[in-house]
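Structure first, then comments.
What follows is chain A.
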Amino acid sequence: MSSSELRHALGPMCVDSPDGLYACPRSARELTEVLAVLRAHGVALGREVKLSRGAFDRLEAVEPKSCTVLAGAGLVLADLERLLHPHAFTLGTLSPHALTLTVAEFLEGPYAGLKPVPVGRLEPISISLEAVLADGRQLKTHFSPRSAAGPDLSALVLGAHGRIAVVLKARLRCLPLPEARQVVRLSFPSVEAALDGVRAALADGCCPARARAQKVQQRTVLEVELAGALDGVARDAQSLQHRAPTLGGRPAGEALHPPATPHEHECSWPAVARALDHGEVLDLYRLSLHGAIVAGGAGGLGLDAPARWAHGAGLAATVLGGPL
Partner candidate 1 sequence: MPPPPDLVVWPSTEEEVQAVIAVARRRKLPVIPYGAGSGVCGGTWATHGGVALDLKRLDRIGPVDATARTVDAEAGVMGETLERRLASEGWQLGHTPSSIYMSTVGGWLAARSAGQLSSRWGKIEDMVLSVRAVLGTGERLETPERPFSGPDVAQLLIGSEGTLCAFTRARLRVFPLPEGRAFHGYDFKTVADGLEAIRVMFRAGLRPSVVRLYDPFDTAIVGDKPPHVSTTSPSQAPALSRELLPALFRVLAPQTLGRPGLMNRATHLLRKSRLVLVFEGEAARAADEDAAARTLCQRLGAVSLGPQPAEKWLASRYDVSYRMSKVFEGGAFADTFEVAAPWERVYEVYQKVREAVAAHAFVLCHFSHAYLEGCSLYFSFVGAAPLGQERERYESIWRIALSAAQSAGANVSHHHGVGLLKARALQESLGEGRHALKMLKDFFDPDGIMNPGKLGL
Partner candidate 2 sequence: MKPMEQHAREYSFCAYCPKVCRFSCPVSESTKTETTSTWGKMTAAHLALTHQRPLDEGSAKALHACTGCMRCTEFCKHHNQPAGALFAARSATIAKGLQPAGAASTLATFAQSQNPFGRQLAPLVAAWKAETPVRYPFFPGCTALVKRSELIDQTLAVASAFGAPLGVSRAAARCCGYPLYAAGAFELFQAHARAFAETIEAYPELVVKDPSCAFTLKVIYPRFEVKMPARIRTVYEVLDENLPHAPVKPPMEEAVAYHDACHLGRGLQQYDEPRRLLRRAVSSVREAPSSGAEGGCSGGGGLLPRTLQETSVDVARRQAAELQQDGETIVTACPTSRRMFERAGRQSEDLLAVLKRWLDTKEGP
């Protein structure tokens, strides 16, 4: 089928750009129509026709009590962050690369839309979302903090590279804008001790915005940035300072230089340890007991480009295998 035929079939719902044909639906209904056309023509979304969610670029609602906002999937996170500030909200500290992504890319891509929460856990930044499934049907998940009403269907979207469902809007969990920031700099006798210290502090409830780490001579220096409510930051600093001495940690003086490469990977803690042992400077974001998003030379899941699915590919291909 020629691209002009497709363009004709999609009508005003598509734009022919120098980069190729883009479907630009303005509503869930239009996306459903786009999918129907593609299905009828045996074309997969993402190959001959790319999807633009540029029309979904609004901050639609701010819920001050639950600290959530309803955002279009096409909004770039850095822009969204700016839109949130007048409401005294923030998305929390996202990694530099994540900030360049749209809401959709952040949710559907390898970041899987995860954010850290106290005691070293991760949870989806989206509390609920509106998406369209491959067969054109809509999927709206409930706006509630947790649910036991069946499986979490938002997992069809998060990290699924848009191959099962395409997100159009998401209600995102925000944080109050931080009142204070503080950097705690510590040095430890070994990489393991430093990372044990981080894990212990995370389990205590300390929720750092980010950290920088490097092996300097025989010791490992850890620079932890804390952000949040005034007394919250003080508490987190205390947690770190409380754990550090038990692992041979002590205050450190000099600030570390930033990492050489900005490439981001999702790393397990052993991968972080290996990179530090190789002498890398690492910036750590989204710290949790699972690991961290790491800028700098560390091995892990590449976050800059879509990776192949490690598993569950059959899920998209077999069941939901439609034109996505």
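Criterion applied: all candidates are chains of the complex that A comes from, given by their letters.
As a convention for this text, a contact is a pair of C-beta atoms (placed from the backbone, for glycine too) under 8 Å apart; a residue touches a chain by one contact, two chains touch by 3 or more; residues count from 1.
No experiment lies behind these values; they were computed from the predicted model shown.
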#### Entry: Candidate number, among 1 or 2, whose chain touches chain A in this complex
1
### Message
Please output the residues of chain A touching candidate 1 within their complex, sorted ascending.
### Response
63, 65-68, 110, 112, 118-123, 127, 133, 135, 137-161, 164-165, 173, 175-176, 196, 199, 203-205, 207, 228-229, 231-232, 235, 238-239, 242-243, 265-269, 289-291, 300-301, 306-315, 318-320
